[in-house]
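Only one protein chain is missing; all other protein chains are in place.
Chains: A, B and C, in written order; residue numbering restarts at 1 for each.
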């Protein structure tokens, strides 16, 4: 249950005996309580908005905000009529690569640049990213090319550093339930793109979002990126019906990542079309100037030409559904 | 490896020492062999078309037929420019229900009527279908309303009966590897809609198609209907990227079933849009005049009005991709 | 709900309005009804045993028979104190191979011979079994060596043939929901070993058993053989905790197949030990005189020596738990 007041109420807090979570929501204050409120308290809550929720997650639930939330990364607004596209290389490999990628994706219509400086890799012997150097490059290229930048943080300590350089923080699939990282990202106040864990249920995903929201950070975007299945023909299984379901369960914008979901270049464009058709508010796509030379995720990266074709096709789907 | 000749060749058959499978392909004859052909034989195969395949399945492979195959159910051609839609109730419950459903789906643009007379059900206590009575109703309604009919056979013995009444035979997900049933359906010569098994890999699915093709039945349509995963928020996970992959691996038409894939009425339309956007050649959708009274699969059935909306939206997606 | 009477009751049948399933249970008669019985009927059921069940499956539930059922294949009694072991080649390849295998497994302590004459294979180009010839060999070897034989039927029509030659019928994992086959196997009256489907839930498995029991066949043995997962390091995942759960949910004996569950010879013995430790009533193991020459499943087949070691280790586990 959520009680929304115009301002803090000591009386309420005392009445609840300290058993609540308090969050700023714009100029208002929300108290999240997990039990029924005693009558003598509820009677005095004149003017309060009381939201009865049917799920365990509260602030993330559609019941809390019937209208969809809008989240900005730079000028790109997620959750509105326009479909937003984040694109760029899996990993920042160098300044030249990044400039090339950023210019190409911007020209094709992408509104956010993506690129990893801290790369969580299965093997400790794989390329781990350029770290702070990579962050610096991202900032420079973002400023020069004129496109906001999204990049991943992989531990709580990295968050302040990433927040200093980037316009938005990505929480990767492996870290969806890294709760300390979620708390840190929540506290940063930056827009956060929260990827679904590789075997996370939809409920677990929304609970993870709740960790972010409870820190008072309302700039949360969910990202479907494929789940693990028994069939290795594709890297993961793109759960677009699950994504459509999530859009009904939460007010947060939801985007989709056809690159990780499929793991195969030739499937990225059909999967991207399908994601938009299923109702995604945006996409996140891996684009590399020369995919065959990529230090990670080459097989699933589009080259700039392929990306331009994808944008063209996605655009036609979006328009057919009355979006931009 | 496949050797295609204009007519049968006793010399070749002797040369192969009986180790081949022979299949009629239109007016030609295809010999499928699983080993390298001795040089003294291959040298004499003047004029033959020899197809080296890279997968275990042969006749189903795209390598065997670069051009996509077209399969007809009545006048509906699957695999061409037009998107075909099969629709109707999960189970035939009575003549009235069937007439209503058939007229509604035809009016909204469906080109094939679906409906089950033999229902494979998890529980022996659940409604098992009307059997031959149901088949008779399907035939009558099909003829009167003017829409061809697709229905499921669940055992080899049922195939001749189903083939007598229906225009096309469905092999359900549970029976994808019921090889005796596949052989019988193949021999029937009828168009066959082969659903992907609930936990079948894409390779296993194409091998199942191969069983049908080896009987000389080229009228095979594949149908993606969702696979089982760890998350029960949706009934299954709609594997649309897998479907897009399949379209590249085989020449057979591929359709998608958003009803079984999602199991939830409110997700059928977004999932249907996504399927078409991902490249499906058609859809199969459960429609019931009064879903709440359905004897099976009510929660995932559209009512006629919902189906008309779905058709409208799907049509816009199809047009955006240059299809009908 | 199950009503057990000493003999048939026309009055009850009329009272139930035909909405029941009637099954012979020994000398008694069980009526399975899925709804609450009207008071005027229940009041007259003096002397009847009325079983309220909490699951959808009825006859298979532990509630119907608190005491575990015992099922015989030849002299081997499954579900008693003794652990029974079925062993033999995946496929019958010839008489010599079968004699060797049968003698070896009997000597090591196996109580049932297994071997496939009809082999369901993913690829139509793989060895499909010797068919009726294979059945004849099984019968002969069984009689000569003195060990009962279990073999698979893959379609309803095969059941009478298999029942003629074999002591027990196996329903394979792919056919767990081949309901027509279940009905035919149920009608045969033969002992049936029902393997769990590769992605069947435990509830679906017990419902499949219910199809057999409803035909009045009480000689049903369940067999856990591994389920499909995301990790292909082993062929399947051996669900031994699931097996332990099943033993509490049903009165039927439950055995385990470490060969298919693991797919790797070196894991068969530890998996077999674990199965017995988890409470399995028996094992079914693939043994081939020369695994490297096997026409199917060679990599997971033990040779006679390996099987003897397995039997020795399994025996120690069984004794530690007070079994034989």
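The criterion applied here is as follows: a residue touches a chain if its C-beta (ideal position, glycine included) is under 8 Å from a C-beta of that chain, and two chains touch if they have at least 3 such contacts.
As the structure is a computational prediction, the values presented were derived from the model and not from experiment.
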Selected residue (touches chain absent from view) among C:276, C:295 or C:311: C:276
Contact partner of the left-out chain, one of C:50, C:245 or C:309: C:245
Identified contact with the non-displayed chain, of C:208, C:227, C:287 or C:310: C:227
Contact set of subunit C toward the excluded chain (per top definition): 199, 201-203, 226-227, 229-234, 237-242, 244-245, 248, 258, 261-262, 264, 266-267, 270-271, 273-279, 313, 316-317, 319-321
Where the unshown chain meets subunit A, residue by residue: 21, 32, 34, 56-58, 120-125, 154-158, 174-175, 177-181, 198-199, 203-204, 207, 210-211, 214, 228
For subunit B, residues in touch with the removed chain: 199, 228-230, 232
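Just so we're on the same page, only the chains that are shown with their structure count from here on.
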Relative to subunit A, chain with the most remote C-alpha centre: C
Highest-count interface - the chain pair sharing the most C-beta contacts: A-B
Distance from the mean Cα position of subunit C to that of subunit B, given in whole angstrom: 32
Sequence positions of subunit C contacting 2 or more other chains: 199, 228
